[in-house]
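Showing subunit A:
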Amino acid sequence: MASSIRVRATANGDITEVQALIQHPMDTGFVKDAKGELIPAHFIQQLKFECNGKDVFVADWGTAVSKDPYVKFSFKGAKKGDDLKVSWTDNKGGSDTTTAKIS
Partner candidate 1 sequence: MTSLTGPSATRRLILQGAASVALLGLGNLPFGAAPARAAANDKYPEEAFKQKSEADAIKALYGKTAEPSDKVKLDAPEIAENGGVVPISVTTTLDKVTSISFFVAENPNALAASYRIPDGTIPGVANRLKMAKTTNVVAIVEADGKLYSATKEVKVTVGGCGG
Partner candidate 2 sequence: MKPSLPLAMVLAFLLALGLAPAARAANEADYKTAYSAAEAASKEAASLRHQWTVTVSALAAAKKAADGGDFDRAVAAAKEAEALAKASIFQATTEKEAWKAMEIR
């Protein structure tokens, strides 16, 4: 199965811009399904970006982050070709990890 994580990391001089999109329902626990039953909350709690052995960005999320969440940030100290490791964990114990090359 394809990864749930799409990431684009582009170095421009010393600054690397990172955009990530993750496939996840981010169910709030407040919405009912077609049968009128509440869909239990199911959401990513933590999303982490690591580069060269160091956390460069850590997101703590609640249910108010949109379905298929998106995030963009920038950090210093990486160069083209470096690995950026992205991983998430959700409230039901689900998780996924991917590694992207900075371009």
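Candidate entries met the following condition: all candidates are chains of the complex that A comes from, given by their letters.
Throughout what follows, contacts are C-beta pairs under 8 Å (C-beta built on N, C-alpha and C of every residue); 3 or more make two chains touch, one makes a residue touch a chain; residues count from 1.
This is a predicted model, so every value here is computed, not measured.
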Touching candidate for subunit A, same complex, options 1 or 2: 1
Of subunit A, residues touching candidate 1 in the complex: 15, 26, 28, 30, 45-46, 54-67, 69-77, 87, 89, 93, 95
